[in-house]
Every structure is written in C-alpha cells, then in structure tokens.
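A single protein chain has been omitted; all remaining protein chains appear in their positions.
Labels run A and B following the written order; every chain starts at residue 1.
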Amino acid sequence: MRRQIPLALVMIFGIFMIFQYFVPHESSEWVYEFLLDWIYIIGIFALALGIWSLIRVSVEKIHSRKSGWGYPIITLAGLFLMILFGFIGRRDGVWGLYFMTAEGLSNPMFRHFFDYILIPIQSTMFALLAFFIASAAYRAFRARNILASLLLIAALIVMLRFNPYMGPIGPYVADTASWLLNVPNLAAKRAIIIGIGLGIVATALKVILGIERGYMGKG
Amino acid sequence: MRRSTYYAVGIVTALFLLSWLLRGWSLADERPDSYLRAFLVTVSAFLTLAIFSFLYKDNPFYKFAEHLFVGVSAAYWMCLGFWSTIVGNLFPRLSEEVSVFFKQPYQPGAYNIFYWTPVILGLFLLMRLSPKAGWLSRWPLAFIVGTTAGLNFIRYLRSDFIVQVSSTFVPLLGREPFQWQGIGDFLANFDLSATGQFAVLLTNWIIFVGVLCGLIYFFFSREHTGAFGAASRIGIWVLMITFGASFGYTVMGRISLLVGRLTFLFRDWLGWIT
Partner (left out) sequence: MSSSRLSCKRTKRGCPTSPLFGQVLAPASSRRCDLTARELPRNAKTCRTIVGRVPREAQRNKKPDIRLDIRLQDFQARLKTYTRHRITIRSLTALLLLLTALSGSQAQDNADSVLTSDLETSLAPAALPPAPVTELKAFDSKNDHGHSVTLNWRLSPDDGAGKNIVFAYEVYRWVPFFMDSLKSVREKLSQTESAIAELEVFEPPAKHLLNMHREGKPGKGFADSVKFYEDTLAASKRLLPEYRQQVDRLRDERDEGIDRIPSAHTSYPSEGEWRKVGTVVAGESRFENVGVKDKESADYLADNTPYYYRVDAVTVNPAVRSQSDVVGPVRSSGQWFNTGRVPVFVAVMVFGFLTVYFITRAKRGIDLYVRPLAGIDAVDDAIGRATEMGKPILYVLGLGTAADIATIASFTILGRVARRVAEYQTQLIVPCYDPIVMTVAQETVKAGFSDAGRPEAYNEDIVYFVTQSQFAYVAAVNGVMLRQLPATNVYMGRFYAESLILAETGALAGSIQIAGTDEIAQIPFFIVACDFTLIGEELYAASAYLGREPLLLGSLKAQDYAKAAVIALATAGIVAANLDWTWFTTLFRVSR
C-alpha cells in the first residue's frame, strides 16, 4: 500500500499530462496550470527540508570537532544572517516583514550581501573556468587515440579561426572552422538530440508505467 | 591549524584592512560614505582573491569563502522562494487575512480551495523528518515525478523526435538556389567554390550521412560489426569532431569571464585603471 498509492499517483498524473497536450479545451488548460503551480509550492516545502539538512550536517560537523570544524560556523552564520535580512526590513523607519517593494529587495543588508558577497564569489567561480579550460585543453593535447585526436584537431581549428598570425593559411582555417561549426556539428547534434529525445521518452514512459521505480525507494 | 597558518591569516587580514583604509581615504573627496563603500569593495576583492587562491591549492581563505557562499546563497534562494511563491502566489489564494498581513492583494476565486492540496502535499513531504510517517513523503514526490514525466514525454517526443526528423527532409539533389537539371547540366556548370552547386550538394549529403551514422552509433541492441560497425565508427568520428569544434568555440568565451573579474580587481578595488 505504501508503494502502490505513489505508483498509482505517478501513473494518473503522468497519463493526464500526456493527454492534456491533445486537449486544447479550457478546462484541461486550467488543470494543467493548477498542477504546475502545485509543483512550485511543494518545491518550497522541500527547500525547508534542504535547509534543515544543511543545518543538521553543519551542526554535526561542529559537534564532531574534526579538522575544519570551525568552517560550518561560517556557513550557519551566513545562513541565519541572510534569512534574518530576508524577512525583516526597515522602511521609512518602521521595522516589519518587508521584502518585495517597488525598488526590489527592501533590506539594505540583504542587498549588500547579495551585491558584495554572492555576486563576486559567483562571478569568480565562473571566471575560474578560464583556467580550467586551459588545463582541459592541455589534457586534450595528449591525444590518446584516434577519437581524441579528431577532437583535438577540430578544437584547434576552431580555436585558431580568428588568429591573426596564421599567415596565408588564415582564411582557409577560418573557412574550415565555420564549415565544422555548420556542417558536421549540425549532423552530430541532430543525431544526439534524436537519441536523447528517445532516451527521455522511453525513460518517462517507464516511469509512468511503474517499470522504472529506482527513485521511489523501498518499504 | 598550524602556527604558519595563523601568521598568514594575520598578514592577509592586515593587508586588506590597509587596503580598505587607503581606498576609503582616496574616495573621501568624491563620496560621503567612502569608507563604507571601500569596505564593501574590499570584502568583494577579498572573496574574489580567496576563490582564485583555490587554483594554487585548498587553503583557509578558500574554505572561508566557500562556506560563507554556501550559507548565504542557501538563505538567499529560500527567501526568494518564500516571498515569491508562498507569499506572492499561495497566500493570496488561501486567506484574505494572511494576504493583507503580507501586503499582497487578495485574489479570490471559486477554485482557490484546491490550493490547499499542495500545502497538504508539502506537509507530507516534511513528514520525512518523522520516522513513523516518513512514507507519506512519497506522495508529493510521486505527484511531481508523474506530472513532469508526462510533460517531458510529450515535450521531447515532439521537439526532439518529430521536429528533428522532419527537419532532415532536405532535397539532396536540388535545393535553392540550384535546381537539379540532370547530370549533364551539373557537369557542364561544375565549380568547386564554396557556394557552387557541388559544395552545396556535398554539404547536404554530409549532414544526411552524419545524422544516419550518428544514430547508428546509438544502437544498443545490435552488435557493431561489419557495415553496421563501420557506420557506427563514422558516427562516433562525427560526434568527436563536433565535440572538438564545440570545445574550441567555448574557449574564447570563458577567457572573457576572467577579464571581467580582473577588471573588478584593478579598477573597482585598487583603482589602478580607470
């Protein structure tokens, strides 16, 4: 029973979502929009579970006094401060539950945390990609077999397409690069997309039919 | 932590404090809140360098930035989710009093009662924390998985299957601007330029054969031997060339991201460039 009801729910909602696609009637649209709203709302409850998990793991690390136990304190401090700033604000001198205003986020500290902590770290993590792509390119240079060599040659041609020091072969490299990006790229992407599409469709069908139930756990 | 670590932390902290004061002092003529502004920029710069330091090796500064980032970002998304979805979307449909309390316009509707369902399912999800009623948490999961599986089934069948298949329907012999007039005409007007008929036809054929061989590579229930194996090998070659081209294409874009961060450090923080 504990497994049957959820599997039945999967099947009912799955089949409904398939058939609603063919039913343009307002009532079908209405149910469809309702269901999508529900997913978002349930997601927020799940977020509470997530935050709980984060707090629990951090507290356990602090308790265990293993090496680096001090760092989770920073996580918790950042978490609670940001939650505090996210819920309480002072507008025109009045403290209260403020968040969304015409100007956006109402608490100035919430803004500062976002602008001066979240954004710089996020952009820097993203910028790390420049270094990692260099080391990945180096890794690709050690072509181990014919497939890796093909990848390397194609990558080199495309990378060098705007290089001004290519001399007389420059225009040929640029032409080859644009050919690579327009012709084999299109063919391979289409093959991969069709494959992925079939994989997704088959897996979704198995989920709806209750054949694939690895996500459901046991008991 | 070792003593050397404490020294390193002390020195770095002192350097950043110094940079804060210097930056604040240099901005003092321009802005009344120069020291606050300089402090915020210095914090940003510190966090930027802390993350970059990871390239050398894992260190206390990176660990600090990482843990702070995790905590602050988790809270950020939670606040955003709560205010936009629960306060913005759910409360105005559940109760007038609650929506007035949160200063949201109440949205009355005959079917608002159905909005209690996700609340109940959400509470079921929270039952995970209870050892006895934990099995109830599968209901909302089943709802989400079932709904989205149905949605994805249709979406991908349409966009990745039917649309992609029909876009392979290209006339291999004649296509604008060239109309196939027979082999005699083709040979008479034969030219090797990139825009000539030969090149256009070749491109069409390569795309068609590429798609075919790529698909054959993804056959799982047949041995890849003989002609089938050869087609499959061509398929993986085409895939690899594509991946290489895609890799090469991304390189420049990634480098521009780094330039953005360096600009922040040298212009906004150090003020060395304008």
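Criterion: a residue touches a chain if its C-beta (ideal position, glycine included) is under 8 Å from a C-beta of that chain, and two chains touch if they have at least 3 such contacts.
Note that the structure is predicted; figures quoted are calculated from it, not measured.
A.B. asks: Given that one chain is not shown, what are the shown chains it touches?
C.D. replies: A, B
A.B. asks: Have a look at B:120, B:165 or B:230 and name the one touching the chain we're not showing.
C.D. replies: B:165
A.B. asks: Touching the absent chain in the whole complex: find that residue among B:136, B:239 or B:265.
C.D. replies: B:239
A.B. asks: Where does chain A touch the missing chain, residue by residue?
C.D. replies: 18, 21-27, 29, 39, 42-43, 46-51, 53-54, 56-57, 60, 68, 91-94, 96, 118, 121-122, 125-126, 128-129, 132-133, 135-137, 139-140, 151, 155, 189, 192-196, 198-207, 209, 211-212, 214-219
A.B. asks: For chain B, enumerate the residues touching the unshown chain of the complex.
C.D. replies: 51, 54, 57-58, 62-63, 65-66, 69-74, 76-77, 100, 103, 105, 108, 125, 128, 137-138, 141, 144-145, 148-149, 151-154, 156-158, 161-163, 165-166, 168-174, 176-177, 180, 195, 208, 211-212, 215-216, 218-224, 239-240, 243-244, 246-247, 250
The rule is short, and it goes like this: only the chains that are shown with their structure count from here on.
A.B. asks: Between chain A and chain B, what is the separation of their C-alpha centroids in Å?
C.D. replies: 5
A.B. asks: What part of chain A is in contact with chain B in the complex they form?
C.D. replies: My answer: residues 2-3, 5-7, 9-18, 21, 34-35, 37-52, 54, 68, 71-72, 74-83, 86-87, 97, 99-100, 110, 112-131, 133, 136-137, 140, 146-148, 150-159, 162, 175, 177, 180-198, 200-201, 204-205, 207-208, 215-217, 219.
A.B. asks: Provide the residue numbers of chain B that touch chain A in the complex, in ascending order.
C.D. replies: 40-41, 43-45, 47-48, 51-52, 54-55, 63-90, 101-102, 111, 114-115, 117-119, 121-123, 125-126, 128-129, 135, 138-154, 156-157, 159-161, 164-165, 167-168, 194, 203, 206-215, 217-218, 235-252, 254-255, 257-258, 260-261, 264
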